[in-house]
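Missing here: one protein chain of the complex. Every other protein chain is in place.
Chain naming follows the written order as A, B and C, and within any one chain the residues start at number 1.
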């Protein structure tokens, strides 16, 4: 192991995380109110984010991103949801800086070449 | 249990599935070529789908959707990737029909009301 | 692309899938009844499976595994749950046969060597 004391390692300085938050034990099967509350919080934090139908993608330092997703849980708890489950897909890389928009652009460029 | 023989149950007639496919043991850290191959396959199948930076969302019967995600694995295997891992978020509901575009529209409508 | 018609590709002949199933819109925050129903169904199917605190791991052909997870959704729907969300981590590989028990054993062997 190259790190002499891995428990003192910092967390990654950049990551992209996509999360899908699910309230459990709610009176209805609709989750749109909860998702809207989360979107409002994300907007207030100033983090870079993008919502899609299966989750919301965030971009920032590991600590920022995870802190904000935790706050989304706390916000829904504060609003009466007793149990919350999230699925988070998080990636970090050291070979280059790549935001979530770059990832889509790169694939779309490859696909556009098919048309030529 | 209300189903007398649950092993004969059909799979859901509708679902929305979002998947993120990751090739393992590839020479480079880039996955855009593999994602582009998957997008080309999806287009050929005729299924309704939408790509975003953290995955691709499909809409169809359970069997269709899972068959196609399996074919995406097989396609990458056929192209030389020996190991593939996907994360799939899949939802089904019986209270109403809701496609992936409806989910985003409903949240955006709630957020638009904030502006009024 | 090496596959001339990728839409006719078969799905993988072997996979390991780990799924976490969440009922939405239930009267209580407990999900243990639903998880127990799923476990009973899995037992009846005869598939190889293993439950842990964050999900259940299945091993079989892609079609078997995905069919059974779909039946788990249908079972909970039949028992009155109108909306269900699962997170599935699924892996396939062509370089060797590896069941879920082998994966743990291999890591534990590496860790055991630390003690020597």
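The rule we apply is simple: contacts are C-beta pairs under 8 Å (C-beta built on N, C-alpha and C of every residue); 3 or more make two chains touch, one makes a residue touch a chain.
It should be emphasised that the depicted structure is a prediction, and the values quoted were computed from it without experimental measurement.
Student: Provide the residue numbers of chain B that touch the chain removed from this figure.
Tutor: Residues 20, 22-31, 82-83, 85, 87 of chain B touch the chain that is not shown.
Student: Which residue numbers on chain A touch the omitted chain?
Tutor: Touching the chain left out of view, chain A contributes residues 1-3, 6-7, 9-12, 15, 37, 40-41, 44-45, 62-63, 66-67, 70-71, 73-75, 77-79, 82-95.
Student: Can you list, in ascending order, the chain C residues touching the missing chain?
Tutor: Touch set of chain C with respect to the missing chain: 16, 18, 20, 29, 32-33, 35-36, 39-40, 50-55, 57, 87, 89, 93, 95, 100-101, 103-104, 106-107, 110-111, 114.
As a working rule, only the chains that are shown with their structure count from here on.
Student: Please compute the C-alpha centroid of chain B, do the same for chain C, then give the distance between them in whole Å.
Tutor: Computed from C-alpha means, the inter-chain centre distance equals 16 Å.
Student: So the centre of each chain is just the mean of its C-alpha atoms; given that, what is the distance between chain A and chain C in Å?
Tutor: Centres of chain A and chain C (C-alpha means) sit 24 Å apart.
Student: Return the residues of chain A touching two or more other chains; collapse runs of consecutive numbers into ranges.
Tutor: 20, 29, 87
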